[in-house]
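With one protein chain withheld, the remaining protein chains of the complex are depicted in position.
By written order: A and B. Residues from 1 in each chain.
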Amino acid sequence: MAEATLSRPRALVNTPRAAKPRRFLMGVAEHSLPIVLCLGFALPLVVCFTTAFMTQQQSGTGSLWPSPWKFSNFREVFSAMPFGRDLWNTCLYAGLSSFGVIISSVPVAYAVARMKFRGRDAFFIVILATMMIPAQVTSLPLYVLFAKIGWIGSLKPLIVPSFFGDAFSIFLLRQFFLTLPQETIEAARVDGAGEFRILRQVVIPMARPAIAAVGLFAFMYAWNDFYNPLLYTGNSTTSQTLAVGLTQLAKSAHQSAYQLQMAASLMFLLPVLLLFLFAQKVFIEGIAMTGSKG
Amino acid sequence: MTAATTAARGPAGVAGRSRDSRVGRRRDPSKARWWVTLAMVSPFLIGLAAFVVYPVCATLYYSLTNFQEGSYRPVKFVGLQNYVDLLTQSDTFWIAVRNTLWMVIIMVPLRTLFALFAAWSISRIKSGAHFYRTLFFVPAIVPVVGAALAFIVMLNPEGPVNSMLARIGITGPGWFSDPNWAKPSLLIMALWAAGDTIVIFSAAMLDVPKELYEAADLDGVNSRQRFWHVTMPFLSPVMVFAIVTGMIYTFQYFTEAFVASGSASSIQSSSDLLGYPGQSLLFYSTELYQQGFVYFKTGYASAMAWILFVVIFVSTIGFLRLSKRWVYAAGDN
Partner (left out) sequence: MRTSAFRPAAVLAAGGALLVAGCTSSGPGTAAPSSSAPVSAITSSQAASHAPTTITVWSFNTLPHEVAAFRKTLGQLHTTYPWLTVKFVPGKDDAAFAKAVAAGSPPDVFVSSTPDNVAKFCYNRTVAPLDPYLKAASVDVPKTFPAATLVYTQYAGKQCALPLLADAYALFYNKKMFADAGITEPPKTMSELTADAKKLTIRNGATIKTFGFVPRSDYNNNSSIYVGSQSGTKYYDGSDKATFAADGKWAKLLAWDKDLNDYYGGAAVQKFVGTYNGHSDDAKNALLSGAVAMEVDGEWHVGEIADENPNFDYGVAPVPVVDDVAGTYGVGNTVGTVAYIPSGSKNKEAAFFALQQLTTNTEFLTTLADTVFNIPSTFDSLKAWDKADDPHWAPLVKLFQNPGSYYKELTPAGDEDSATFGTFIQQYEQGKVSDLQKGLAGAAKKVDKLNAAAKG
């Protein structure tokens, strides 16, 4: 069952009027725990937000409320680090690689889910197994290879591999494709449609939510990625991404300028936050899909 | 495509197949021609060869040499010398191993239990659960670099958390600046970012068939027994999934450690930055990064990478085997 509806089923029992206040108290009791958890989850974000508006002197202290409110920190970030350039590189990386992941993973997932060929299940296990391979075991030779072809210092080593499929995305899409009605696909085959045509005209239109989820996850992964940009662009004067730029800000002369670091972090996390809020349902159902069927 | 043209272009190599009842067809339509299948899977296949098979083999090869990327020194084949040096000569190797194991053994179970607890806490809510779920999930999408920096500010020895603790009379520890508290600080951060696991558990909890609950209610069990004997077994596959992915992630734990370590040090003492404070944040992959991409001792770092690979492989397979014994399969009662 890949489709998990995440709304609570309605209670089937009618409660009499007299039980209302008791129900209210029980509701409060039930909500108290999640509320406490919420406070815990929100605290670091609140600290981040308030520190971004503090002055240099106040930022290293224990105060939780900026006084005075300094709005120019956000502008100062741009002179403390090449934020605009890093932002552009991050957008480029995230945008192009999510596109690449989608167009390369969809056919593979379809083949593994709905096409029959010998060794299909073994192939799928191989795909899953690659998720177990740590990045460290592939980075060293890839670095040497990329250095040889002169790609170090550009975004190419980050973007190009995403056009060759991503195991997690293939897995997610395959789970989804398995829920598509087999009859429709078989009917199309009987009608003489080739597999690519089926993919294009039958499967993809039905799979938009899953594809959107995969694209969003890929975008988010690239946006938040630190290890790969550090390796391939960490040294570059043109192609750094925000993740690397932020760490450099924090380890530079601005090491104790927490207000600048927090302002920069806020600007860094805002796009993904907005993306998430607008596409919540897609995100959460996508995550839920990975858990179902194990 | 008409049946006639399909028949005319029928593939060779299906000798012995007689025409079946569908006129004009020589092959089973649900089995595509081989080159179509190949085209479908080619992106991943090429990626597999270029970005998985080749690097993994090359890393093995490098680990048997004294290759140093960027150096003009001639490359020599040294056999298992790198491995021997790692296991017997290197202090930092074993410190890194210990720290990483600490994280895997302590953080992964705690994170799973915490996610379970959080999911359970909202499973009882009748309305508004999705609001909490959203809020719990937000930290998981915050970029790790930003989150780490925010935690450094929050857990600053003179910062907000310690001020709040001081108000209730507790002297807060040094968090990221104290070797004994640096890893627990990262642990707290990991729990904070457990949102993705919480969502998975939450969804799985809702998937538990109502009939099971109703049957349990009829049997008169209380809520704790219900949780242990109905919900938990049903959640076990998802828990295994969460633990396995958590393990794989934690063995490679890098970004949080990289950003947090050295955050409390002075810029002058940069030589031991990658483990600061006091090697407590020296993890396996940051040590690997140091050896491979700072010192550029590629052969040596490759040996480290292969050891990591084997460890992850063995522990994942081992854990999966172990978990088969107590995982509840959908068919059981």
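Of note:
Everything that follows uses one rule, which is that contacts are C-beta pairs under 8 Å (C-beta built on N, C-alpha and C of every residue); 3 or more make two chains touch, one makes a residue touch a chain.
Worth saying up front: this structure is predicted, and the values here are computed from it rather than measured.
Residue B:277 is the one among B:43, B:246 or B:277 that touches the chain not shown. When the missing chain is restored to the complex, the residue among B:128, B:174 or B:233 that touches it is B:174. Touching the chain that is not shown, out of A:49, A:78, A:117 or A:221: A:117 (per the contact rule at the top).
Of A:44, A:107 or A:141, it is A:141 that touches the chain left out of the display. The missing chain lies against subunit A, touching residues 60, 117-119, 123, 141, 143-145, 147-148, 150, 152-153, 234-235, 237, 248, 252-253, 255-256.
Interface residues of subunit B facing the missing partner chain: 13, 34, 37-38, 41, 45-46, 48-50, 53-54, 57-58, 61, 66-76, 85, 89-92, 157-158, 174, 177-179, 263-272, 276-279, 293-296.
Methods note: only the chains that are shown with their structure count from here on.
In this assembly, the C-alpha centroid of subunit A lies 14 Å from the C-alpha centroid of subunit B. Residue ranges on subunit A touching subunit B, taken from their complex, read 1, 4-9, 11, 27, 30-31, 33-34, 37-38, 40-45, 47-48, 51, 59-64, 104-105, 107-108, 110-112, 115-117, 123, 126-127, 130-144, 147, 161, 163-165, 170, 186, 189-190, 192-196, 199, 220, 223-224, 226-227, 230-231, 242-243, 246-247, 250-253, 255, 258, 261-262, 265-266, 268-269, 272-273, 276, 280, 283-284, 287-288, 290-292, 294.
Here subunit B touches subunit A in the complex through residues 1-3, 6, 29-32, 34, 36-37, 39-41, 43-44, 46-48, 50-52, 54-56, 58-59, 62, 69, 118, 121-122, 124-130, 132-139, 141-147, 149-154, 156, 158-160, 162-164, 166, 192, 195-196, 199-204, 206-207, 210, 237-238, 240-242, 248, 251-252, 254-255, 258-259, 262-263, 267, 273, 285, 288, 292-293, 298, 301-302, 304-306, 308-309, 312-313, 316, going by the rule given at the top.
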